[in-house]
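Left out: one protein chain. Kept in place: all the others.
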Amino acid sequence: MQEHDMSWVRTEMALAQPAPAGVVGFGAWVRKNLIASAGDTILTIVGIALVVMILPQIINWAFIDAVWTGPNRTVCATVAQGGIQPDGWSGACWAFVNAKFGQIMFGTYPVEERWRPILVGILLVVLLLPMLIPSVPRKGLNALLLIVVFPIVSFFLLVGGAFGLEHVETARWGGLLVTLSLSFVAIVVSLPLGIVLALGRRSRMPVVKMLCVIFIEAVRGIPLITVLFMASVMLPLFLPPGVTFDKYLRALIGVSLFAAAYMAEVVRGGLQAIPKGQYEGADSLGLGYWQKMYLIVMPQALKLVIPGIVNTFIGMFKDTSLVTIISMFDLLGIVKQNFSDANWATAQTARSGLIFAAFVFWLFCFGMSRYSMYTERRLDTGHKR
Amino acid sequence: MASQEVLREEPSRASLINDPKVRSIFYQCLVVALLVSGVWWIVHNTIVNLTNLHIASGFAFLRGRAGFDISDTAIAYTSDSTYGRAIIVGLINTLIVAFVGIITATIIGFIVGIGRLSKNWLIQKICTVYVEVFRNIPPLLVIFFWYSGVLAVLPAPRDSINLPFSSFLNQRGFYFPRAIWGDGSWLILVGLLAGIAMAWFVAHKAHQRQMATGQQFPVFWTSLALIIGLPLLAYALSGFPLTFDFPKQSTFNLTGGFVVKPEFLSLYLALSFYTAAFIAEIVRAGIRGVARGQSEATAALGLRAGQALRLVVVPQAMRIVIPPLASQYLNLTKNSSLAIAIGYPDLTATTGTVLNQTGQAVECVVIMMVIYLAISLLTSLLMNWFNAKMALVER
Partner (left out) sequence: MTRSESAGRIFAGIVRICARRTLPILFAWLANFLTLLAAIQAFAAAGFQTLSNSVIFLDLTGIIAFDAIREWEAARRLRCGFLGMGRNGSCVHTGKVRVYLKNREKGLWVMKHIAIGILGAATLGLMASAASATTLDTVKAKGFIQCGVSTGLAGFSAPDDKGDWQGIDADFCRAVAAAVFGDGTKVKFTPLSAKERFTALQSGEVDILSRNTTWTINRDTALGLNFVGTTYYDGQGFMINAKKLPGVNSALQLSGAAVCVQSGTTTELNLADYFKANKMEYNPVVFEKLEEVNAAYDAGRCDVYTTDQSGLYGIRLTLGSPADHVVLPEIISKEPLGPAVRQGDDQWYHIVKWTYFALLDAEELGITKANVDEMKSSASPEIKRVLGQEADTKIGTDLGVSNDWVVNIVKAVGNYGEMFDRNVGSGSPLKIARGINALWTKGGLQYAPPIR
């Protein structure tokens, strides 16, 4: 038995055989992903046809035939329309966006004061970037600067009227400045307000609970336009005679309250997902209500609902575009207002302007959603299905 | 003396101020007091403001003559109608656009959502691009885009695009023949209703038979035959009462026929496409939420792919899908208020015009809010009922 020949057992690992030619390489990938069955093939052909039909047109229009610079409408109009382009030309009029870029960014903010919003923008980036990158230390200080110091500094910078800065009334603000400042303030205000509302809705005090439920459900049941309408038309009637709010502030209040109601529902979802044992554990440690919420419940609940919170932020960012309906000039509003400029009235102006606005909105929203996915993965400490 | 009295007390009894009940009552009283004083303050201010400005209040204005015209009216309306009727016209327009928008958005959303899970790489990518583009743009922009697109692409009325069945497409809308129902056309409706009722009955019986004996019955084709056949039969019996009013070219526009205005068209398309992107994501999450073992089990049972989807995967996915779907439907309804930006006379637009003509801001905004709230609550109730019906019945 001991003498038996072991030579058929290999002493070293065999090298892996290459995969069969049928499952590797481009051909196999195509077979697997594009033409796996007859139905698949038809779908692929339809898809290719769709792409071939649309994509070259878009690229042609947006890049190849586009006009990038120019002094006025002639560069974007065909000869028949009184321009310089050949008849039948169709391309994006980026020259329009180029010429109106200052307005699209800042509205009618005085030109010589535009360094102020630019400075605020730089400050925001400088403060926000380290906040977003997890490995940068001193998050607490950073958050304090971003949430407390930054709004105050930028308030004085943008509004002026102190420290020798010229006062710029909010009626002159516009463009991306309004869109960003509205959504930033709405985000900063709506999150704490939403948390308070969510806690109120789960409160044991019937009166508080009822009030929170009524507020949340009423706001969620009506469109934002109605809220803005109310803010712009009815709010002045609610105040004592002679007291008025800035229109910008009214829109801000409307958007923030609206967002807070949605935020409250998102936070409530998180609160409900926390097991009862956590609350009881906190109680048994002798923590008070606010300590319990701050130290035990909220950190867990908020982590759970990060995607929901970011979705609400994205929704809010998009919703700020509605203020154009109450004649404020946010990014979309100012782009639309410039369509009526006779200097730039061409067939391509509206399309180019809207696409540019869409691109800016898309960039911000897409960025936010991607960042939220990244955070979600990072904070996901187990319990993955 | 005093200490004796104290000693008689229960030793560990805490003061009233630390009793959670008392405190809770105190806080609630405080909240109510603040709220009442706040509301009183607002009401007081409003009354003072309104009397100072000599603005009438109350809802009597609803009976006044409107004096303005509305472009899209589903019910009879002229400038002689009342303000109240103008608001109702707006409400109906809102409901119409919300209804057709919801249907289209659901269809597109399901197609794209399933497309994102397709094994076909190209289809999957196209669907992903669609979702990522539309999800990240404000709905208002989508509406503007459709509107300017519709106006720019379509020709002037004089060179309308001719479509089959005497339909025309131009900048002023989509024109098609309007059906005029003659005498006896009620029979067709009766036929249709009877067809639906019988189809339902057949389906019920077939299901019972399958449960009892395992034999199947071609329910779909029978139902189709009943639902189409009976009205047709009624149509023939009542002597073909249907005639058509065809659109004709006149000085300015096409006249006659039925017209779908570009405002409606672009609002409807924009809302459908925008909401569809969200519905697609919901559907995708729903289908992925069904455990893989379920579809493997269907394969083991020998069900075909279509059957597996219809009988096993979709019913389970629906339970995950319905609650968020309901909130998307609500969003679509609320977003229809953006119609005001392109001049489609929905509830917000007509009520806004009434507000402007009468100056009664408070009443008009209240009407607007109450109606939207009612729509929202009704939709929520309906979807909750549907959700309860779809919920898994556990033994």
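Just so it is clear, A and B label the chains in written order, and each chain counts residues from 1 on its own.
As a convention for this text, contacts are C-beta pairs under 8 Å (C-beta built on N, C-alpha and C of every residue); 3 or more make two chains touch, one makes a residue touch a chain.
Predicted, not measured: the structure shown is a model, and the values here were computed from it.
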From B:Val112, B:Ile126, B:Leu169 or B:Ile342, residue that would touch the chain that is not displayed: B:Ile342
Options A:Leu239, A:Ile274 or A:Met368, residue touching the unrepresented chain: A:Leu239
Chain not shown: contacting residue from B:Gln210, B:Ser250 or B:Asn384: B:Ser250
Residues of chain B (touch criterion as defined above) contacting the omitted chain: 1-3, 5-7, 11-15, 17-20, 30, 34, 37, 41, 49, 52-56, 67-71, 78-79, 148, 151-152, 156, 171-172, 250-253, 255, 262-263, 340-343, 345, 349, 352-353, 355-359, 361
Residues from chain A at the interface with the omitted partner, ascending: 81-82, 107-111, 152, 155-156, 159, 161-162, 169, 171-172, 232-234, 236-237, 239-247, 249, 286, 288, 325-327, 336-337, 339-342, 345-346, 350
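As a convention for this text, only the chains that are shown with their structure count from here on.
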Averaged-CA centre spacing for the pair chain B and chain A, given as whole angstrom: 25
Contact footprint of chain B on chain A as seen in their complex: 32-34, 36, 40, 43-44, 47-48, 50-51, 204-208, 211, 218, 220-226, 229-230, 233-234, 237-241, 314, 318-319, 321-322, 324-325, 332, 336, 347, 350-351, 354-355, 357-358, 361-362, 365-366, 369
Touch list for chain B against partner chain A, complex: 24, 27-28, 31-32, 35, 42, 45-46, 48-50, 52, 118-123, 126, 132-133, 135-141, 144-145, 148-149, 152, 330, 334-335, 337-338, 340-341, 348, 352, 355, 361-362, 365, 368-369, 372-373, 376-377
